[in-house]
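Here the complex is missing one protein chain, while the rest keep their positions.
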Amino acid sequence: MAERNMIGAINLTLDQLLAEDARVMVFGEDVGKNGGVFRATEHLQERHGEGRVFDTPLAESGILGMAIGMAVGGLKPIAEIQFMGFLYPGLDQLMSHAGRLAARSQGQVNVPLVVRVPFGGGIRAPEQHADSIEALLVHTPGLKVVVPSTPYDAKGLLTAALDDPDPVVVMEPIRLYRMGRQEVPDGRYTVPLGSARVARAGRSLTVITWGNMVAVALDAAQALAAQGEADIEVLDLRSLYPLDREAIGESVNKTGRAVVLHEAPMTGGLGGEVVAAIQETAFWSLEAPVERVTGPDVPYPPYAWEDFYLPNRERLVEAVRRTLKD
Amino acid sequence: MAERNMIGAINLTLDQLLAEDARVMVFGEDVGKNGGVFRATEHLQERHGEGRVFDTPLAESGILGMAIGMAVGGLKPIAEIQFMGFLYPGLDQLMSHAGRLAARSQGQVNVPLVVRVPFGGGIRAPEQHADSIEALLVHTPGLKVVVPSTPYDAKGLLTAALDDPDPVVVMEPIRLYRMGRQEVPDGRYTVPLGSARVARAGRSLTVITWGNMVAVALDAAQALAAQGEADIEVLDLRSLYPLDREAIGESVNKTGRAVVLHEAPMTGGLGGEVVAAIQETAFWSLEAPVERVTGPDVPYPPYAWEDFYLPNRERLVEAVRRTLKD
Amino acid sequence: MSERWPVLEVLSGGASDVPAEVQRRLYEDMILLRSFDERAINLQRQGRIGTFPPSLGQEASEIGSAHALRRSDWVVPSYRDHGALMVHGLPLSNVVLFAMGRTPSLSSALRALPTSIPIATHLPHAVGLAVAAQKLGTDDLAMAYFGDGGTSEGDFHEALNFAGVYKAPVIFFCQNNGWAISVPRARQTASETLAQKAVAYGIAGRRVDGNDVLAVYQVVGEAAARARRGEGPTLIESLTYRLGPHTTADDPSRYRPAEEYQDWKESRDPIQRMGGYLMAHGLLTAEDDQAIRQAAQDRIQAEVEAAEALAPVEPGGMFQYVFRQPPGDFAIQQRRIEEAVSRG
Partner (left out) sequence: MSERWPVLEVLSGGASDVPAEVQRRLYEDMILLRSFDERAINLQRQGRIGTFPPSLGQEASEIGSAHALRRSDWVVPSYRDHGALMVHGLPLSNVVLFAMGRTPSLSSALRALPTSIPIATHLPHAVGLAVAAQKLGTDDLAMAYFGDGGTSEGDFHEALNFAGVYKAPVIFFCQNNGWAISVPRARQTASETLAQKAVAYGIAGRRVDGNDVLAVYQVVGEAAARARRGEGPTLIESLTYRLGPHTTADDPSRYRPAEEYQDWKESRDPIQRMGGYLMAHGLLTAEDDQAIRQAAQDRIQAEVEAAEALAPVEPGGMFQYVFRQPPGDFAIQQRRIEEAVSRG
């Protein structure tokens, strides 16, 4: 067991998955010699050969479409899309095919595909390098979607995604790749799909979030605790589809108040689904309206505006205070 | 003024818009000689010439990408995507470009584009001919999205979409194309974007819906009224982005209870946004949890299952009863 | 340009070296397919099935191409390829069930993907299947079916480009039937032939008379042999014609010149041509022909009856196959619908 950051944990996991099963293939743009633009696949081509770890032409629909065929054909593809903002030209393959082939074939075919996609803001990147489109994927029938916020979960969820017989998109928060280290077991383990994690237990209010925003929530919780203002529970969803509605209900039934936090634009964001889930599982416990703290309904802005765009501790604390007041 | 069905109203509107402004162009797959697979563009090529009404190659990204360029270049394109289930390969153009070009250019460029897309179920069509992906479009910054449920609104919203300086997707409910007629003025009028319509006023509970499902809601409301069970208000959103949050709040603050009804799958569907909007505008009036009656989280099934998939009067009535009981 | 892309014909030449029993089998299957499509159109008119896409006129392309494959090869079909799938082993009753809205596609336990309705977006899957065959060390290949309209989609491009880069054992079999619903081939692309699009990917391109079943059989056989030898992909343009409507919901008289249709129907019908050829070479008599047609009718009747004999569907069916490991939500959603059904 060693301390690793998230990118190190992912690199280790890919290395181990490649080693344990010859059917595992890792591919995408610049994943070979270059080791990926974030170095998630560093040294993997050297170790496992060009037949197993390889570059593709620059075409996201081609990558995902080929990956689907490979999965059906008996391999275990792990495809990388370089940034979530470049998943758009490949969405059709997920929406028309990856998510439908099992149903379309009445179970004759299934698609054990893993797609890794770095996403989210906070690194002062150029345009379209910081998008978060989990809401679109979660609304796509037939897909599973997970998002780790710790190195430990990054390894466990990626391994679980590979083991899962259905297509799974693993969203990796770019800003967390190198932020903080954690003990990550060397051996194989999985974090089950569909299970949220209580990142901090508390009694006054539940903040429900995922990805980058978990750190913001923990930070706000600590600040509010330090001032003796509130004892916040932070629920890290980890799995966006399946959604752990039970964990949501349990937490909000306990605290009676909730704020949903995400970086994607508000309207049509997954926050709405979480609010609806609260409504359906914890209505009678609710003591105040559920607020959403999110990015505004605008394209992710150039980085001079990034700090205004991204929900931060201040905005979350204000929302928590409003929600506690009611 | 004459009685028209929705497809007739659309055909008339396109004809008039083409006649009144030489910059208007109508194009897509099979819209020319064939008049469109639903006949929305029937006779338009004959009347306005091949320069104004024309077929494209079979490529949705090409259609929308070219349309964007045409809009920037000084034309007023009205592009047709044959079915919403075939919008997927063109989504990138809406998500990476149509919705961003104004912001990306800091207002130097704008995209006065109209995209017409037949959508939704109920006509026993083959696979992928019945999808409803409004939630994906509404979550795309920079796009506006409208959906008529009457011939009158079909004309007024389409005209308003053309007048609007921003990109607008007009979703047309296939099942309503030829279902029922209504007086539709011959002259030009608009139905403003962003304004919901009270399709039926009532006091006991609000059903919030759009498109095909408006008919189901009105039907259920009538049944419940006939039995003296409840007096349902039906709010037809008409405009999904901008969303008329005021109308939602006003209605639910009046009735104290709401059910959201849509045909798309539940998880991540626009129903969540509506529930959140209610939470934010009418929490203190709520006397029962808001329920959602929607399609299940599965790909739209083959038509033998269509009646099980689509929300219907029975399911809505049950949800209303549950909500009234609390 | 087109002189660089000659159209392979066989029927117009001398005797073929394809074994007589294969020739005969090709003919029988073309008749079976034609008879099936005619029957399906009838069933649709009677309201017993829904929208149906017949392959009338394209029998030589469908049957000839599929006969050139092995059962272990992957067929990656579009919505119009029940003919090819039938040759690959698909029971015709599945086609009826599909048109009855009881399955979302032509799915089967064969080495075949379910039929794909979105145009050309299945082509990358064929590349992936071919890459899988390659990496798993077999000499199987994948063959994707699509139409002239399909060549315009971005996925056509991405698939052929990937296939070229990986030298994948894949055949892109394009049935150029002259029309994409109402859009004629000449408005689909300005390239003189579709085969020449292979140049863009550094792969082989071939044109074949798609109404000449022996030529189709030969050209696909050659491409398959090349693929198995590791020489990479081939794009085949099979020149044929859709004699029927696009689907039973379409009316081609709105857009298609009557003379064009008459010409293809009267002088280039693939079944007549092969029938004439077989008779000329002493491989078929009028009585044989009669027997083949009768056998086809009988078989189709049995398949239709089998499909129609099935019990109505249950709501649970639409949840059943979406995931191998479904989420907990499914049980709740299914129960709610079942309750409504049992009340309603």
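In this document, chain identifiers A, B and C correspond to the written order of the chains, with residue numbering beginning at 1 in each.
The rule we apply is simple: a contact is a pair of C-beta atoms (placed from the backbone, for glycine too) under 8 Å apart; a residue touches a chain by one contact, two chains touch by 3 or more.
All values derive from a computational prediction rather than experimental measurement.
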item	value
Partner chains on view for the chain not depicted	A, B, C
Per the touch definition above, residue among C:Ala20, C:Leu110, C:Val199 or C:Val341 touching the missing chain	C:Val199
Candidates A:Gly8, A:Gly69, A:Gly85 or A:Pro173 - the one touching the absent chain	A:Gly85
Residue among C:Leu8, C:Leu43, C:Val76 or C:Val165 that touches the chain left out of view	C:Val165
Residues of subunit C in contact with the chain not shown	1, 152-158, 161, 164-165, 167, 187-192, 196-197, 199-203, 232
For subunit A, the residues touching the chain missing from this view	29-30, 32-35, 37, 55, 57-59, 61-62, 85-86, 88-89, 124-129, 266-267, 296-299, 301-306, 308-309, 312, 314-315, 318
Contact footprint on subunit B, counting only the chain that is left out	25, 51, 56-57, 59, 61-62, 64-75, 77, 89, 92-93, 96-97, 100-110, 141-142, 144, 164-166, 193-194, 241-243, 245-246
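Convention: only the chains that are shown with their structure count from here on.
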item	value
Geometric centre distance via CA averages, subunit C-subunit B, whole Å	35
Inter-chain centre distance, subunit A versus subunit B - centres from mean C-alpha coordinates, in Å	30
For subunit C, residues contacting two or more additional chains	103-105, 118, 121, 154-155, 318, 322, 327, 329
Multi-partner residues of subunit B (each touching 2 or more other chains)	61, 85, 88-89, 127-128, 267, 297-299, 301
